[in-house]
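A single protein chain has been omitted; all remaining protein chains appear in their positions.
Chain lettering (A and B) follows the sequence in which the chains are written, and residue indices restart at 1 in each chain.
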Amino acid sequence: MTHIHYRQIEGRSLGYYALLALLGALVAAGLAAAWYMEHNGHWVTGMSNQIVWGTPHVFAVFLIVAASGALNAASVAAVFGRAPYKPLARLSGLLAIALLAGGLAVLVLDLGRPDRLIVAMTHYNFKSIFAWNIFLYTGFIALVVVYLWMMLERRLNAYSRPVGVFAFAWRLVLTTGTGSIFGFLVARQAYDAAVLAPLFIAMSLSFGGAIFILVLLAACRGTGRPLGDELLRRLKNLQGVFVLAVLYFVAVHHLTNLYLAERQGVERFLLLDGGVYTRTFWIGQVLIGSVLPLLIFFTARAGARALIAFGCVLVLLGGLAQMYVFLIGGQAWPMPLFPGKEVSSGFGDGAIAAYSPSLPEVLLGAGGIGIALALVALALKALPFLPESLADTDDDPHHKTGAA
Amino acid sequence: MNRRDVLGLGAAAVTATLLAPGLRLIELARARAPEEAATGRRRWGLLIDASKCGDCDACVTACRDENGWDGHGRPATDAQWIRKVTLTDRQTGHVQALPLMCQHCADPPCVDVCPTGASFKRADGIVLVDKHICIGCRYCMMACPYQARSFVHEDVTNQKHHAPRGKGTVESCTLCVHRVDAGGIPACVEACGKNGNKAMVFGDLKDGQSEIARRLARASSLQIRPDLNLNTGVRYQNI
Partner (left out) sequence: MKAIVAVVAALFTVAALGWALLAYAHSGHDGKKPARVPLPNMATYKGEQCVEPAAEMRRNHMKYILHQRDETMHKGIRTTRHSLKNCINCHADPKTGSVRGKDGFCESCHAYAAVRPDCFSCHSDKPEQEARNTAGVRPAAVRARAAENVRRAVSGKTP
């Protein structure tokens, strides 16, 4: 495949600097928000002793899940040997690292004692899924860095495939670990389900894929590099399948809960009379995040780039909505202490917990997105991640573009 | 069993024989010396008789005074180590009240999920947070079935010497470990006996002669969320 020529982006245009300035502002706002939250304590946020994980975690889990999914294109090329995806592998790996870094930054900056991050590296409880995830996340970053090195260094190209296969296996385990953070929570009825692991894998494929398509479209458009309709057609169809997969696992999860008498309360809350959570589920997650994008991906022509990009944006908005309902809605429902009894106390027992996101939380979350995208923008300028051309004819091995 | 234990047991036996009705002395003989580590030969627990517990909050007030977790008038974020919960039967309308705090499980979910090991169970069954290595991730609060834990949401000053607590870490009922280590009983139990309805008993679940063990053997009791099989150290009667 020596005919693929990669080149750094120019990175001197006004647009590029404007993008960096915008992302830099997002990152600065996120850091300022984190400082404000840590300085005052978490009471200035919407979080409480009932809703212990709030909007920062919505963004953090969203980014971490998307990170492993951003590796899709590389995996399709390396594991399933699909040549058209090969030129996308480098960008795919880069995006995976950047998104994970953004998500982890949010998670760490929301800790009660972020200054003790070193403790999380020196004290381990190996029964904790969190502790496993610390290894899964850092291992993933290291593995993808090696993978990128194998792809960037011509001498080592031959090894890129086995490393890519290993990275694919690792990302499956990683997302299983992320899903299990919730799947293993026996006490809470909205979680505690084995199906959360495959659901999170499906979510990662969908969210990561949508971000990948958007970044690819933006990068090719911004640098004037050609992007073939055939490649985009494949990507959008695959994206449609991922959205369907998420819907499938969401349906299985809810149907399982609906069958159990003890869980009908929480299902009724989320699906029927949970106010903002019910609306966010049906309008945000199902309509905007799934039905509309499916219509777009399976009807639009590959040439309709704006429409496909719009579909991807809808998937991401729906993904955030899904994380919100899952995380906040799942905690808002009280834990069942005494089945068959009405429970009340001065500490929120038996009552739906109140939560409204505060500005610092949203800024911190958006800062994570800023970190991820700024890393991508800077890396594209520093190293050759992006092919000079992704025109369809370039898939033909006999076709040659300009010399390296 | 080392020499000290043998001597201690001997002394206790002699004391018990001479002053059998003098319960106080037997208690003293059982208190651990400061340099002795807590062991698994004991398991501290509580028994709460819900039929005696009424419309009073002596236990909550006592705990707050003892451990200094009085808040800032913000119920959503203020700490609550122990709370009174009211139960109303949906079918019959029967109303009951009882105190709820950390249940000091034998298999605590908070300890399982804690990434750094800050949540831990002492050899004598008391579940604690080591705030020195707590990073404030709140995963234990997600995992606890009893909502027994609080996150310290703002700066704390004038902490009690025996109950250090600070912003950004998680905390919960310590079973008044500082009192227990000195041979005493938790503040809530003491207050319930003095100013309350005498609904709480504290003691060693592994000591068949203790009041708590004898009462548990005599009448039926239950754990909250017995389905989770956590083997709680706090048991209830007459719910």
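FYI, a contact is a pair of C-beta atoms (placed from the backbone, for glycine too) under 8 Å apart; a residue touches a chain by one contact, two chains touch by 3 or more.
Computed from a prediction, not measured in an experiment: that's the story for all the values here.
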What shown chains come into contact with the chain that's not displayed? B
Which is it among B:103, B:116, B:150 or B:169 that touches the chain not included here? B:169
Looking at B:41, B:94, B:132 or B:194, which makes contact with the chain not pictured? B:132
Out of B:43, B:83, B:104 or B:179, which is the one that touches the chain we can't see? B:179
Contact with the hidden chain (one of B:43, B:122, B:138 or B:225): B:122
Contact residues on chain B toward the hidden chain run 31-38, 66, 120, 122-124, 128, 130-132, 156, 158-162, 164-169, 177-179, 181-184
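Going forward, only the chains that are shown with their structure count from here on.
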With centres defined as the mean C-alpha position, give me the chain A-chain B separation in Å. 42
Considering the complex alone, what residue numbers of chain B touch chain A? 72, 74-80, 83-91, 100, 109, 111-118, 133-139, 141-147, 149-155, 167-170, 224-225, 228, 239
Seen from chain A, its contact residues with chain B in the complex are 38, 40-43, 47-50, 52-53, 111-114, 116-117, 119-120, 123-125, 127-131, 134, 181, 184-188, 331, 335-338, 340-349, 354
